[in-house]
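One protein chain omitted, others in place.
Right after this comes chain A.
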Amino acid sequence: MRELSLHILDLVQNSLEAGANIVKLEVIEDLSADVLVIRVADNGRGMDEKLRQLVIDPFVTTRLTRRVGLGLPLMEMSTKRCDGYLKIQSTPGQGTIIEASYRHHHLDRPPLGNIVETIKTILVANPTLNFLYRHTVNDRKFTVSSQELADILDGVPLTQPDILIWLHKYLSDHIANLYGGVEK
């Protein structure tokens, strides 16, 4: 994965496969502390302590199609390379919180990449998921809640073409704004 936003999509897919219907994604970029933190919290089935310790091993997976899984191991590798860490907290029956931290300015840190595409995909392709996305860059904040969008849309699907165009512009504008502004 060349972009952190692809890892994010991967983490959210893990949550969905764990049966979650609530996923909270936080991206925190603090340049004065020189950190970038990605946190995904879900209410899926969770993992017991044994599995929790095993999932960063590439030869362990819960998928049934084959016996290797690379999502979490690759992400852990990328954090370690950037003076960071991958932390997994999980409670069976209650959910999982994955936190990946990177040194923001580290030369090897993958770029965040196209976070707009990732958020749009999660929102549009999972209409029943309660998804909350909060992105902070220093003191600038942007929050999107799928619940709030659904309330406003009142039954109109996000896949309606005009709504798709709005959503793309809305996400692009506000995310660009986190990094210092956007043309009006």
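Everything that follows uses one rule, which is that a contact is a pair of C-beta atoms (placed from the backbone, for glycine too) under 8 Å apart; a residue touches a chain by one contact, two chains touch by 3 or more; residues count from 1.
Everything below uses one rule, namely that contacts and distances are computed from a predicted model.
Enquirer: Identify the UniProt protein name of the omitted chain, choosing among "Chemotaxis protein CheC", "52.8 kDa protein in TAR-I ttuC' 3'region", "NADP-reducing hydrogenase subunit HndB" or "4Fe-4S ferredoxin".
Expert: Options "Chemotaxis protein CheC", "52.8 kDa protein in TAR-I ttuC' 3'region", "NADP-reducing hydrogenase subunit HndB" or "4Fe-4S ferredoxin" narrow down to "NADP-reducing hydrogenase subunit HndB" for the missing chain.
Enquirer: Can you tell me which of A:16, A:51, A:97 or A:132 touches the chain that was removed from the display?
Expert: Only one of A:16, A:51, A:97 or A:132 touches the chain omitted from view, namely A:16.
Enquirer: Any idea which of A:21, A:91, A:121 or A:136 touches the chain not displayed?
Expert: Checking each option in A:21, A:91, A:121 or A:136, the one touching the absent chain turns out to be A:121.
Enquirer: Identify the residue among A:71, A:84 or A:110 that touches the chain left out of the display.
Expert: Looking across A:71, A:84 or A:110, the contact with the absent chain belongs to A:71.
Enquirer: Of the residues in chain A, which ones touch the absent chain?
Expert: On the chain A side, contact with the omitted chain comes from 1, 6, 9-10, 13, 16-17, 63, 65-66, 69-71, 74, 114, 117-118, 120-122, 124-127, 148-149, 152-157, 159-166, 168-170, 173-174, 177, 182, 184.
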